Every structure is written in structure tokens, then in C-alpha cells.
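Missing here: one protein chain of the complex. Every other protein chain is in place.
On to subunit A.
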């Protein structure tokens, strides 16, 4: 839904009402790259549109950052953007203008990069880059770009949400890349730039935190505070013992909760932790919780524990239904390999089984398959008491038989007591068989079979 261009000649002075182009997000740090698998693109990248020629030979050896060049009257816009970038950030990389010839228009592509892509040490260079002013500017640019994007898409800038932005970007810059995080994105700067530590010391050079010189001030400060809580608890315990009062025995139920994971703790402290550090912290918390008067510090401990949602889901056994003849029936579904079966088991039957409209003797001529069908009924001593109507598709004869067996066992649950359901479960009648065909691997003839070994 791109607005048509008034003129497509190169160098035309036609300025669009919104002169500033979409501002691309700044390149992300390598620390961000380490934390997330793939960093966001340095800029919005336009794919090669039909007609856009590949870059000129001058491009060789230079790292590329492509500005937005999808729009056709972008030539003038591109020139403005190029001038802006060259003025602002030329010290950090090569700025090269590549004129890409196209069938319809010649677009100027800016090629620009920064050392952020390969620089390793974040701490030494970090704080200067992400200053408050910088982030604020990024947020302003993002909001401006959001409005331009909304105008471009012909939508209302006031009610343009993040989902609309994502859809618009996906439309304007379609990408065939598999990893979602490698595709062009336009997000709020707080989501792109990680929350970084600002400079830790004041004007006179004195650090703000008293544990600054340890290197891991947040972590050690946390250990210090937790240990202080532990000392409090021990003091309280001693006081209770001195007054001959029994220590409180109401233990907090730890079953439904878990401690913070290492990643969550790192996010909380804004600091990298080692595994040993993390385990030491958890051990200290455990000690605090398991000590007799530990519930004094419950509020403090709550900050580091999370609820786990109920994992066990009670399987609901459906009640019996009755058809118009008054006969009770129940349905079940089963699968095995690639077969899928649905089964209806009727009460007051004679043991008649119909599969896909065909009698079982004709559908399953092999005894083994019919034994499989019979197994649930035999297990529950209900061999001649039920009728069964099945539909099955996919797979071969053995897997279809297994699918029907599972489906009929599931249907029979409704007819039977809970204890017998438990017996069935233990017998393996209610478990889906997870075995599927193993894939063939390259360099081998089959999944396991290797090619014939020839001595020479």
C-alpha cells in the first residue's frame, strides 16, 4: 500500500512531506549478541526488489549497512540520510554510497558499519555508548519513525500499535531468513538496548556502592543482605531459646514454588554470574528457609521464589452417553505411528466389531491384529459384552490395530471403576506408543544400516 511516487527520475527534488526517513535502530552490542542468539540487524534492510541491481564492485571488502531504500522517491531522501550519517558517525566505519542501478529507478544505498559488531569488551566501552541522552534520542526517533510508518501504511498514527508496526515491517521488508530474530525489526529502544549499568562513580571519582571494588557489587551486596537476614534469624532463635519458648514450626510449603533461575537472577542484578556464585546464593537461601525461625524473613525470601503452576493435569474421564435406543456408549481416540482411530464402544453387546464399515474378520485377516483388538476387553473380563464401531486411517495393518486398541481402552475407561483404570494404565493400555519411524541419515543406507564395507 505504498503511496505512488510523483516522479521516479534520479535526483528529483521532490520532497515527501515527511522528509526524514525511517530511522534505523543503532547497532546492538556484542554482549547483546551473546545473550540472544542472533543480534537484531544494524538497520532495516531492504531486500533486493525486482529490478534492483546488485551492489557495484566498489562494495567489495566493505561491511554493509543498508538504509531503507524500498521507496522510489527515496533518492533525495537517501541523499539526506547519507549526509546525516556521514556527519554524525563517520568516525566508526566506512560510509560508502553505492548507486544501485535498477530497471525503474536508481537508488542510493548507504554502506556503513560500526566496530560494535566485533568488539568484545563491553564493560570498558559500554557506559559511554548507552547514556541516558542517547536512549532518550533513540526513543524520540522511534516514535517519529512509528508515525512515518503509519502514514506510509495509510493508517492512523495515534492508534498504531507494536503489532501493526511488526506487520508493516514484515510487509515492507519481507525476509526469507529462518530465524525470526534475524529479520528486520523495529521495536522500542528499551527492548533492543539491554538495561546497562551507568557509570558507577560520582564526579569526585568515589564509587557509589560500598562493594564496588569487588567487581560484582550487586551479587556480593545480595549475599551480604541475605547473610544479615540469616544472622537476624539466628539471633531471634537464641532469644527464643533463652526465654525457653519452642521455635516456631510452621514451615512454608515449598512444594509449589521454585527458586529463581540463574538467568532470572542475572536479569535482576544486571550482572553476569557464574554457576558457583548462583549455587552458593541458593544454598544460603535454603539455609535461611530451613532454619527454625526462618519465617520471620518470609517477605525477603518471597522475592527469590516463583510459583510453579500445577503441572499434573487430572485426566477427566467422560461420563457414559446414551443413544436413542437407550444403550450406553462411549467414544475414544487412539493413534499409533501414523494411524489415527476413533472408536465407539456400546454396552449390552455381543462382541461384534466393525472397522470402517467392514467386519473385523475381513479387515484384519491376521490373528495377531485381532488379538491386539481383543486385549483391552480380555484384560477387563468384558470379552463378549461390548460392541465396537471403529474408523481408522493411515499406517499399516499393525499400526491400525494398535491405534484401535488404544482408542477402545480409552473408551472403556468410562465403563469401569477408577481402580481398574489404574490397572489399565499400569498395564500400558492407556499409553500412547511413542515409537515412530527413525529417519534415514546421510552417509548411511537407512536409519542404522551402514553401507557395505569394502576392504578395497
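Simple rule for what comes next: contacts are C-beta pairs under 8 Å (C-beta built on N, C-alpha and C of every residue); 3 or more make two chains touch, one makes a residue touch a chain; residues count from 1.
Criterion: contacts and distances are computed from a predicted model.
K.L.:
Out of "TMM27 protein", "Small ribosomal subunit protein uS2m", "glutathione transferase" or "SUMO-activating enzyme subunit 2", flag the one the UniProt entry gives for the chain missing from this complex.
P.N.:
"Small ribosomal subunit protein uS2m"
K.L.:
Would you indicate which residue among A:167, A:181 or A:224 is in contact with the undisplayed chain?
P.N.:
In the full complex, the listed residue that touches the missing chain is A:224.
K.L.:
Going by the contact rule already stated, which one of A:178, A:213 or A:451 would touch the omitted chain in the full complex?
P.N.:
Missing-chain contact among the listed residues: A:213.
K.L.:
For the chain left off this view, which of A:163, A:179 or A:203 is in contact with it?
P.N.:
A:203
K.L.:
What residue numbers in subunit A mark contact with the hidden partner chain?
P.N.:
Output for subunit A: 121, 123-124, 126-127, 199-201, 203-207, 210-216, 220, 224, 227-228, 231.
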